[in-house]
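Here the complex is missing one protein chain, while the rest keep their positions.
Note that the chains take the letters A and B in the order they are written out, and that residue 1 is the start of every chain.
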Amino acid sequence: MSVQTPSRSSEEGAGHRPRTARDIAAAVLRQPAGAIGTVIILAIVLIAVLAPLIAPYSPTATDPNLVLSGPGGAHPFGTDDAGRDVLSRLIFGARPALMVGTLSVLVGGAVGIGFGVLAGYSRGAVESIVMRISDVVFAFPLVLIGICAVIVLGPGVLSVGLAVGIGVAPMFARLARAEVLREMNRDYVKAARGMGGTPWWIVLRHVMPNIGTTMIVQMATVMSSAIVIASALDFLGLGTQPPAASWGNMLQASRQYLGQSPVFAIAPGVVLTIFVLAVNLFAAALTNALNPRIRTKLLRARGFLARLRGQGRTGGTPALVQAESVTMREAE
Amino acid sequence: MTRFLARRGLQSLLTLFVASVVVFGLLRLIPGDPAIILAGADATPATIQATRVQFGLDRNIAVQYWTWISALFHGNLGTSFSSRGPVSELIGPAVMPTLFMVLGGVLLAIVVALALGIGAAVPRRRGVDAGLTAFASVLYGAPIFWLALLAILLFAVELRWFPVGGFVSPFQDPAFGLSSLVLPWAVLALAVGGSLSRFVRAAFIEELESDHVRLARAKGASAWRAIRKHVFRNAMVPVVTVFGVAFATLLGGAVVLETVFTWPGLGSLMINSVNSRDYPTVQVLLLIYVVTFVVINFLTDISYSLIDPRIRLSERA
Partner (left out) sequence: MTTPLLQVRDLRTELEAGVDTVVAVDGVSFDVRPREALGIVGESGCGKSMTAFSIMGLLPPGGTVTAGEIMFAGQDLAKMSPAQLRRVRGHDIGMVFQDPMTALNPTMTVFDQVAEPLRIHTKMTRKQVRERVVETLHLVGIPRPEERMSAFPHQFSGGLRQRVAIAIALVCQPKLLIADEPTTALDVTIQRQILELIDDLRSRLDMAVILVTHDLGVIAGNTDRVAVMYAGKIAEIAQTRTLFDAPRHRYTGGLFAALPERAANLRAPLVSIPGTPPDLAHPPAGCRFAPRCPAATDECRTAQPPLEGAGSHQFACIHPLPETSSSPTKRTATIPVAGYDAVPLPIGARKDVLVVDQVRKDYPAPGSSLFGGKQRVSAVAGVSLTVAESETFGLVGESGCGKSTIARMIAALERPSQGRIEVLGADLFAASKKDLRRRRRDVQLMFQDPAASMDGRLRATGVLREPLTIQGIGNRESQNTDIATLLDQVGLPRRFADRYPHELSGGQRQRLALARALALRPKVIVADEPVSALDVSIQAQILNLMRELQREHELSYVFVSHDLSVVRYLSDRIGVMYLGKLVEYGPAEYVYRTPVHPYTQGLIDSAPTTEPGAVRGEAIRGQLPSPMDPPSGCRFRTRCPRAQDICAEVEPDLLEHAPGQRAACHFPLRSLPLTVVGSEGVERVS
């Protein structure tokens, strides 16, 4: 006796399935955190890119008569201790923040991940060496690494970037190694080996994509810390040097004039904080979107996939068993 | 456990050794003749030559390292360029202010982390959780030096409750000394504590949802008892492991804060020395920080193995 169970989940539907990358983007934007984060980050990127066009004044143009004037009139955020427009400097300050924050993490992260994967895959002596080196780097708080870089290279963006890159690499190395170890124990890696997969195949096809999620999320999270650390180094006078504008060195300058021009002290910090929070929110949303299970739930919840599959029904709780519309071959 | 600790101890020593080599080698990385760098930009050729001999720069690099390290162990911390006096005299008075700030900051940070983390995890209410988590994320998202500036702006400049900066030892002037510590402590505690609270929260949530807590409730334990006896100790295990990393953040933060609060501590000394190219002092300070950090991490490992009997006793009874 064959039994047909009524179709419950979206079985029939349009043939073509949407692409994964688009799914991920959609999943990010469907979350409030993701939407807010993305918007803010994009705004800041735009501001940085279009700075010369947006800023009302040149960031280095001084006006000795208007030193430390408050907000209002020609200068919405007032002027700094050299009579420069704070707003324009804020706008241009986005550039070093973005550049150092992103580049250093990308490069440091790539190096760290590379070594971490190497350590996790090779085990033995290679692993020990990589881990011990990362221990040593870990022993130096980031600020101190910045100091070391400045000693050798002199102050400037390059030192800060290098310092942050070196500082974050061991974090990635450790994480990558731990993830690789975990992945190598998975059944599907064993299956792939059983099929004759070479080590390269396994690393590229299985290990990297599966640790990729964690790594990308880690990069996003670390980026926010990197931006803060870079600003801190600027604040200490070790990074971007005046007259070039960076949020960090603006805060440094503002320190002496707290009473006279509070806006000068508050504004760069606010912008920094907003940027950092946006990156954190984005990272959180990205974490969810990269996980295939959660992604499916996110997309399905708003009927996204169902619409593409030609149905209007929202699915039930994924935790419970899904019904099948298939007649089992052996049902007699 | 002894095996575990022995291994970690060896690793720590190795790390210290390599770190000291790095600190030592930094100077050699600077482009230019090390002798000139060490003697100072305005030194005469005679001084430069004397410096070269004094530091053994004409000899084997390993010997140089050995000379430097053994001198340190004997208490000779070198001669500062700026003051022309022993480095130890510069460092000595700077220790106390930094100790006050860091120790107080650590303790308060732990309190804040526990309060925020437990407060978010335990009540099991989404509203409370979301609210406290958001608060914590602002705390660790905002740059610590900016928080310090804001604190100074509000509490010192506008309200005049606390001094703008500077350190007075509470041993000499309890009232003023403590009030000078309030703002730095508050900022450190909130910023680092906020950051650490994420891990506390995660650890507590995981424990609260674990099977053995359910069993404890099945025994008839009240929620309070379950938390006290079961959740706390187990949740502390992951938190302690994270503490080492948090301490690094704290040390870094303290350096920055010393600049903001014009604190006569080791951090300010370091920044000033870097700016004035006083390398002998910088080297010693770097070493101090690194040693402190490695020692704290090792102590963290010890306490971690003390708390978790699975590490302590790995054999079958």
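The working rule: contacts are C-beta pairs under 8 Å (C-beta built on N, C-alpha and C of every residue); 3 or more make two chains touch, one makes a residue touch a chain.
Model, not experiment: these values are computed from the prediction.
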Option touching the unshown chain, where B:210, B:262, B:276 or B:292 are the choices
B:210
Just one of A:210, A:241, A:260 or A:273 touches the chain that is missing; which is it?
A:210
With respect to the chain omitted from the figure, which of B:70, B:83 or B:222 is a touching residue?
B:222
Chain B residues touching the omitted chain (full complex):
3, 6-7, 124, 210-212, 214-222, 225, 229-230, 233-234, 237, 307-310, 313-317
If you put the missing chain back, which residues of chain A would it touch?
1-3, 5-6, 8, 11, 17, 186-188, 190-197, 201, 205-206, 209-210, 292-293, 296, 301, 316-317, 319-324, 326-332
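FYI, only the chains that are shown with their structure count from here on.
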Enumerate the contact residues on chain B facing chain A in the complex.
11, 14-16, 18-19, 22, 26-27, 29-30, 137-138, 141-146, 149-150, 152-153, 157, 164, 248-249, 251-252, 255-256, 259-260, 270-271, 274-275, 279, 282, 286, 289-290, 293-294
Can you list the chain A residues touching chain B in their complex?
132-133, 135-136, 138-144, 147-148, 150-152, 224, 228-229, 231-232, 235-238, 251, 254-255, 258-259, 262, 265-266, 268-269, 272-273, 276-277, 280
